[in-house]
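Complex shown without one protein chain; remaining protein chains in place.
Chain nomenclature is as follows: A, B, C and D, assigned in order of appearance, with residue numbering initiated at 1 for each chain independently.
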Amino acid sequence: LTACGDSSKSDGKGGDENTIVIGGSGPLTGDAAQYGVGVKNAAQLAVDEINDAGGVNGVKFKLVFEDDEADKGDKAVNAYNALKDKGMQIMLGTVTTGSCLAVIDKTKQDNIFQITPSASAQDVIKNDNTFQICFTDPNQGKASADYIAENNVAKKIAVIYDSSDAYSSGIFNTFKSEASEKGLEIVAEQSFTSDSKTDFSAQITAAKNADAELLFLPIYYQQASLILAQCKSAGFAPKFFGCDGLDGLLDVENFDKSLAEGVMLLTPFAADASDDATQKFVKAYKEKYNNETPNQFAADAYDGIKIIAKLVEKESIKGNMSTSDICDKLKKAISSDDFSYDGLTGVSMKWGADGAVSKNPKAVVIKDGNYSAL
Amino acid sequence: MAMLEIKDLCVNYGVIKALKGITFEVNEGEVIALIGANGAGKTTTLHTITGLLNARSGSIVLDGKDITKTPAHKIVKMGIAHVPEGRRIFQNLTVLDNIRLGAFTRKDKDGIAQDIEKVYKLFPRLEERKTQIAGTLSGGEQQMLAMGRALMSKPRIVVMDEPSMGLSPILVSEIFDIIQSIRQQGTTVLLVEQNAKKALSIADRAYVLETGKIVLSGKASDLINDESVKKAYLGE
Amino acid sequence: MAFLETLINGISLGSIYAVIALGYTLVYGIAKMLNFAHGDVIMVGGYAVFTAMVTWNWSPWLAMLFAVVVCTLLGITIEKVAYKPLRKASSLSVLITAIGVSYFLQNMALLIFKEKPKVFTSVVNIPKITLFDGKVVIKGETTAAIITSVVIVVALSLFINHTQKGRAMLAVSEDKDAAQLMGINVNSTISLTFAIGSGLAAVAGMLLCSSYPTLTNTTGAMPGIKAFVAAVFGGIGSIPGAMIGGILIGVIEILGRAYISPQLADAIVFAVLILVLMVKPTGIMGKKINEKV
Amino acid sequence: MALLEVKKLGISFGGLRAVDEFSVKIEKGELYGLIGPNGAGKTTVFNLLTGVYKPTDGSIILDGVDITGKNTIQINHAGIARTFQNIRLFSNLSVIDNVKVGLHNHYKYSAATGVFRLPKYFRTEKEMDKKALELLKVFDLDKQAYLPASGLPYGKQRKLEIARALATEPKLLLLDEPAAGMNPNETAELMNTIKAVRDEFDMTVLLIEHDMSLVSGICEKLSVLNFGQLLCQGKTGEVLSNPEVITAYLGE
Partner (left out) sequence: MKKKIKPMTRKSFITYGLLLIVFVAVEILISTGNISSMLKGLLVPICVYSILAVSLNLTVGFLGELSLGQAGFMCIGAYSSAIFSNLVKETITQPLIRFPLAILVGGIFAALFGIIIGIPVLRLRGDYLAIVTLAFGEIIKNVFAALYIGYDSAGLHISLKSQGDLGLAPDGKMIINGALGISGTPNDSTFEIAAAILFITLIIAYNFVNSRTGRAVMSIRDNRIAAESVGLNITKYKLMTFALTAFLAGVAGVLYSHNFYSLQASKFDYNLSILVLVFVVLGGIGNIRGSVIAAIILTMLPELLRSINNYRMLMYAIVLIVMMICTSNETIRSFFVRNIEKFKGLFKKNKAQTETVKEGE
């Protein structure tokens, strides 16, 4: 009965004074594995950096990470409980929105400080102990519509979104209402589901026949890469606009980058940005992980650990404090006026008590196979 | 040396002992009858000989070669054909397909064509129904098909499990005639029958099986007059 | 015109389903088992071509050959290791084992090829056909898939109905014991079935990935299920049925998405499937088998 | 009035006229035989009588009620039960449960009574057990009552099928080759059982059989089918000595 294991750590009393256990949860297997793996790797990188530099006020971090399979129910909770059994005191996660929704009430009950790198639905932060590093979906939808309208990118817009995905439909919903407010015309409203996410011919035909000037893609890059290819072969060449889910597009092995030429996207992070922080991070990540290029999830997670470190430092947290005390301190600290953080995914990021981050979305365009700021 | 020798054969179904060490032999050119009550183990014996069941112990020797562990499909190639209990025809294939499958191990196209004609001669009903889906044949017709199919492999030994079951009286006589003619063509026959009287009347020798053991054996002509056999199996 | 375009889109998708369904239905019809791992063999085929072409820089033809060999061997191995011990068990046990194999292949691929998707380079270089001044485009991949599926249908039908090995397959599919009594080697026949089925999976993998070029460890899962649906739709074990079923499923899916509701397209496909099976309980080309009483 | 009256029954399969203009009258309490060469259409007649096939022509009247075209279930309720040429038992159920399924429509309690184990459940089950054991005893199967049906030897399986059919309390019992696969002793025993069933249960029996010892031993009347058509009909002795029957069926 290994499952009964070591229960001393799960009572929230805290352990060794000089170690804080950070728990991470995300998909390491299944369809969404790449997001979880990115988060896990970057978080480990950040933790190692911190520990190598002697820790925070002498306190070192220990990262434990569990696979939640991006499940939306029991398995996500299992991963969370496994983390608790391993003595988690602060939670970085979960990676996906569905899993996050499944655990937020548990973290609330246990009063664990939770900061998610990438679960972006509004509902995720409804409890006061949960904070986001990424934008909330409505925020992205609104920002996209605003950007398109203000810069006169296009008037007639078609959308293809994943109606079975919370992230995608979340962005779409706000995009739609904001677009109509800004006088943009949505000429084709097309969706797909996770069960049929390879063939987009019907959606593209509809968009094409509606004479859309711009195709808005609030989706993940795997589908986007297919859509770009299929648009090309259907002889449909609108402008393309996406959100942070499109990040990663250029790193797909063997991807024909010419397809992505001119694609605009709102993203907080681009791996080939020229600032020092990004370059240093990308270099370290590549060195550590087989020359893989980190994606935005990784960057969010890296920021996440660093944010936790800064908070821990600020509040002089020790490993033997109870999780609940840690949570109370951290949530107050993160939303206090004088706390802000400059990271890979945004400068002077600040949080309100509601848990949402405020940072400026960066619009980038893909040019000559590289991201360049708009 | 006997063509087929069975020594101390034991077969179990899970924990049930179906054969408890039976020994007998079949010589070339003979018709051997195996008789016994329901559940005596006759079918089990035949299945084990043709490789559909594995023996727990004991041996089966064909022409001096141990075939106890030889898989069923190789045994067919070695010259044993089996007309199984319950016919086991290929229900969804046509009658002709079934007959052709009987010749699966053969390569001689002309010979096969000739033998198909022979089978049709033996069972004219099969020729009438050659395109019918075998599963819709009447019980007796299916029995004919099973016989015809087995003969298509040109076997040296045919083992038959109750070939007369479900046949009309006239056909029962015919079947026994056919068995005799098969023998006359040089094929050895191992025959399991409930119709013991008929079986003993055409067999050379016979064995009586009772709850997994051979309890009696001898010349068929002797057994047919044996009082205990008469009482137990001939209904006299 | 829009309708024509949509219809052609449907046929493109359907032709891919058809190729997958053909391999499915062969194994399904002969070995009488639902090989839920078929979709994952497709994925392996995709990775094999990718590795050969992109990592090792082989020519497309060589890469395709390589994939077929890999998948065929894989199919035979899977059969030997996982299914053969269950020859006498219920078909449900085999189904569950197939699911285990499917998990195994997916997770093995995840460990080997990692979680990031790869983009597949199309192995098809048939030019696209443009009709009505570019309004309607038939992709080279579609042409290839249709031609391939027709070739497979004809070849498989000829093979099964007119060769010794094919007849052995039919016999095995009906009654394994009786087939043995005909001198048929049941094990090698089933191995052969898996070999062919898996070889076809490799072909399907190439066509699938050429048309929809992202490749991850779960690439084969959903198309596998859809192809299973197509195979049943066409009539279990019927080879032309698998092709027709595949194309119809594709067409219904795309028409449903275009004209009714994109969100409910899958639901529509399944609803049509149910309706068709209510009218024709053994699928479009399935034979009605009357049990004689 | 006859218990069963069949008039000009007919059916075709594709081009094959499997049964043509078959008529018969069976009186209550009779032991009636249906014989004929293989493939003559005997089993098909049973299938028509029990609604497995719908007749294309003719009518079937059971005890004054027209049952033509009714389905199997309705026909069983109307009072015909049968056995099958290829044994069809509920092979995973115990011997006694096979019979209890036969009793199903005569000892009723609702599904809810069963699930909640109301008193009626226990009462009815007890009665069913009693009745089933009685029936099994007739066929000398009571000692094997709790064995799985599939484990019974062939001959006993045939008997169990008859017991199950009787459990449905039919007016007419159809037996398709009950003696197939039995040795002469077992056949003789079976004959006695069938007679006993007729006498004890006041049953009317129509049976198909190729074993002439059984046919001549217990059947009072016979119909002979050949190529789907009635060849001859009448008292057993007369029919069996009919030269046409001898050439077509009996041989010798």
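Methods note: a contact is a pair of C-beta atoms (placed from the backbone, for glycine too) under 8 Å apart; a residue touches a chain by one contact, two chains touch by 3 or more.
These numbers come from a predicted model, not from an experiment.
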item	value
In the full complex, displayed partners of the excluded chain	A, B, C, D
Which of D:Val19, D:Leu89 or D:Leu136 contacts the chain that the document leaves out	D:Leu89
Residues from chain B at the interface with the omitted partner, ascending	12, 14-20, 39, 41, 211-212
Absent-chain interface as seen on chain C, which is shown	28, 34, 36, 82, 85-86, 88-90, 92-93, 95-97, 99-101, 103-104, 106-108, 110-111, 225, 228-229, 232, 236, 261, 263-264, 266-267, 270-271, 273-274, 277-278, 281-283, 291, 293
Absent-chain interface as seen on chain A, which is shown	2-7, 10-11, 28-29, 66-67, 71-75, 77-78, 80-82, 84-85, 98, 101-102, 104-106, 121, 123, 162-166, 168-170, 172-173, 176-177, 189, 193-195
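Criterion: only the chains that are shown with their structure count from here on.
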item	value
Chain B-chain C separation of Cα centroids, rounded to whole Å	42
Approximate Å spacing (C-alpha centroids) for the pair chain A, chain D	73
Residue list for chain C, restricted to those that touch at least two other chains	none
Touching two or more other chains - residues of chain B	136-137
Chain-chain contacts as defined at top	A-C, B-C, B-D, C-D
Footprint of chain C on chain D - complex, ascending	43, 47, 52, 84
Touching residues (chain side chain C, partner chain A) in the complex	2, 5-6, 9, 12-13, 50, 54, 107, 110, 114-121, 128, 134, 137, 139, 211-214, 216-218, 222-223, 253-254, 257-258, 262-263, 265-266
Residue ranges of chain C in contact with chain B within the complex	164, 167-168, 170-171, 174-175, 177-186, 287, 289-292
